[in-house]
Each structure stands twice: as C-alpha cells, then as structure tokens.
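A single protein chain has been removed from this complex, and every other one stays in its place.
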Amino acid sequence: MKEKPKYLPPTLRDKYRYIAFQVIGERAFTGEEIKRAIWEASLSTLGFLGSAKAKPWFIKFDEKSQTGIVRVDREHVEELRFALALVTQVNGSRAIFRTLGVSGTIKRLKGKFLAQYGWR
Amino acid sequence: MKEKPKYLPPTLRDKYRYIAFQVIGERAFTGEEIKRAIWEASLSTLGFLGSAKAKPWFIKFDEKSQTGIVRVDREHVEELRFALALVTQVNGSRAIFRTLGVSGTIKRLKGKFLAQYGWR
Amino acid sequence: MSEELSFSRDYFIEMDVRSDEAYQLASEWFDEVVFTKKLVLESSPDWGALREELKALRGAYGKVALLLVTKKPSLIREVKNRSPKALIYVQGGDMRVNRAALEAGVDALISPWLGRKDPGFDHILAGIAAKNGVAVGFSLSPLLRVSPYERVQLLLFMAKTWQLVRKYDVPRFITSSAEGRWEVRGPRDLMSLGINLGMEIPEARASLNFHPRSLLLRL
Partner (left out) sequence: MSEELSFSRDYFIEMDVRSDEAYQLASEWFDEVVFTKKLVLESSPDWGALREELKALRGAYGKVALLLVTKKPSLIREVKNRSPKALIYVQGGDMRVNRAALEAGVDALISPWLGRKDPGFDHILAGIAAKNGVAVGFSLSPLLRVSPYERVQLLLFMAKTWQLVRKYDVPRFITSSAEGRWEVRGPRDLMSLGINLGMEIPEARASLNFHPRSLLLRL
C-alpha cells in the first residue's frame, strides 16, 4: 500500500517559474540562512495566505558564488521579486538580493543566468 | 494654497465594502485593541503588500455591544474575512471575530446587520 | 447584494464540534450542529458501553458523529460494519488510514493532510472517495493552532485537495472541528476558508449546506 500520495494529473499540477538570484552581503551566507531569509521575506510581504498562493520554494544556493535558485508559482513571480527587493539583512548581516533572471525550467535558468557563476 | 490633496476624480476612487462584525471575547475589548487586532490579522495573513491591496480600515467599534465596522477594498472582502476568522486572541485575551454582513454603504450595513445591536 | 440577501436566508450546518461548549456556541450561529464524539482506538471498543454513550449523546444533541482516531485500518472496517446510529468520521493523516476510510465507505475523512508533509490525498483516493460517497472534511481549527510557516503548508495541502475534490466531484464539507468554544467560527467565516482555498462562493456555500444535508440524510 502506498505511503505517499501519487503525482497529480498534469492538469492539476502547479505551473512554476524558477528565479536565479545573487546575494550581495557584508559577509558570505549559508544556504540555510538564505532559505530562511526567503521565507521571512515572503511571510512579511505576502503573509501566510499570500505565501500559500505564491508557493515560494528554496531550490539551491551555491555558497561559493552566493547565487541560487528559488521556485515560485508563475502568477506570483513579481510579488516574490518585490519581497526579495525589500530584504535588507540576512540573519543580522546586511544583504541585497538581486534577481538575475526567470525561466520555466531549471535547465534553461542555469544555462542563461547561472553558467557565468560556475553553475552547470 | 492647499495643504492637503484634493479628492480624486470618481473613476480613480477606490471601491470599498463595509463589513459588520461582532467580537466574542473572554472579556470586553476597547476600540483601540480591536483596531490593532485587525491590523495584526491583516499583516500576518496578507503581509504588507497584500494589506496595501486590501486596504483594511477600522471604522468604528461599539464597546457596549462589542460590534464594529471595518472597511476593505471590495475585491478583498473574503481575504479580510479569512484573516479575521483566524484571530484567536486580542491583546492576550481569547477572542472570536464573527462577521455579521457586508454592504456597499455604512448606512445599509447599520440598517441590516447592526440595528439589532443598538446601532442607528 | 443578492449574495448577502441569500446569506441571511441560508441554511447552514456545522458538521463537527467536539465538546459541549463548542456545541452550545455553534448552535447560536448554525441551523443544525452535529456533535462529534472522539474515539481514540488501539483495539476494539467496548461496544455495549459505546452504544449506551451514543444513545445518551443523541438524546442531548440530536445529530451525533463518531470520530475514529486510529492507526489500524481493520478497526475502521469493524466500526463501519457495526454501523452505530451515528455518522462515522475518520481522522486523516496516516496514508493507510486515509485509504482504508475511503475504501470502507465511512461518512467522512477529516483533514487527510493532518501532521503530514503532503496533502495525504491524490487522484486515486479522490476516485475512491467519489465512488464510495465519502466526504472530505476541511477543518479550520488546525490552522488556529500552528505557526505562520505551518499555516502556509496546511493551506497548500488543503488547496491541492480541494482541486482534486472539485475535479472528481467528491462530497465535502467545511467545518471548524472545534475542540472547544474558542475554536468555533460562524458559517460565513468558514465559507471564507473555502473561498481562499479556491472555491467559488456557491461551492463554499454548498460545503456548509448541500453536502452536509446530504450526509445527514444517512442518519
């Protein structure tokens, strides 16, 4: 017997966009710190109801280049971008989020916006 | 010379709805406490961006009957109602918000939903 | 305006309150209220005592539901076969329990996502629920008890489940599932939960009126 629900039929699957971002900080941040900062930004900007609609999801953060990927519902890309634009600190240290680009797949996102930061 | 901006032309005026509500609490609350509770509910549910779109505005609270009026952008009535439904306490004391009805004018709202609580 | 007019004339049913104080308050705001007796089961219950208790509860509250909280699918089938004079709800959360409840054809599966990291519901289960006429209960009270982060997760799972419930036309209701007085909410405020999960207003209304009424006809 299944212990997990099955994948949804295609018509009910959420449509996502992937956002590549760079963090400029007064120090380097860990992926855990960035993940938390994205959640806090979403909750304070969109609340828990808006966050449930935007469905931000931390995908990956490369600590060396301080660049990463976050996923969001495709109807709410600009809301999350704005939430990130209003971040002023990460875990007590000053920081700026800069979005590098948006794509419908992680593969294209890496190729177009993250390859120059050493992603492959 | 004007020290305040003039009223907006009708086409740019916001379209509002007025919500009548009743608060059931373990004690009676003041209007100030209720006003603050509505703001906190809006900020935690909708965030500051969602709150800027919903434009919740405390109008009045009758401390005797513990009933009041809040205004909201007409496209966001259900979001504010949900925000209020999730309130569990006001200034540290247990409370329930119950919405009594919605109307496009304060006059109709009072007549239909608040007259029975002594409003006129 | 017509929305609000029909609201005041509407007939609303609260399907799941779990204490006397919750029942009393809900009775002020709803046209009918079902009192839920929570039954945590690790093995077969004492059927004689349970029947007596349910009889007393029916005397006090009229409509009564029995909420099974168990890890054992076999107990769900046993309770269903004994068919006590009460609606049979199953507390969801365990995937095997969710499925067993739907296959046994109980009256409702409440919050199949509870305590999970996924909705606990998928299109296979939605198909079984629709076929066997098992309602999905969307409860507000778990949202009241958790952090903002967990509220996001719960809302995601509830919205996803609603999409499946709509697509497969599964019976459903919205309820407070109030354990105490402070978790009771009014019918129109419970509707706002449904609307924020993605329901149209008539769908949210049906979740407190048509679907509950259909379930009560089974009693």
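A, B and C are the chain letters, set down in written order, and residue numbers restart from 1 in every chain.
Note that contacts are C-beta pairs under 8 Å (C-beta built on N, C-alpha and C of every residue); 3 or more make two chains touch, one makes a residue touch a chain.
Note that the structure is predicted; figures quoted are calculated from it, not measured.
All shown chains touched by the missing chain in the whole complex, by label: A, B. The chain omitted from view is touched by exactly one of B:16, B:39 or B:117, namely B:39.
Residues 24, 44, 78-79, 81-82, 84-86, 88, 94, 96-99, 101-104, 112 are the ones on chain A that touch the missing chain. Residues of chain B that touch the chain left out of the display are 1-9, 11-12, 39, 43, 47-49, 51-52, 55.
As a working rule, only the chains that are shown with their structure count from here on.
The set of chain C residues that touch two or more partner chains comprises 148, 151, 196.
Annotation for chain B: residues 44, 79, 82 touch two or more other chains.
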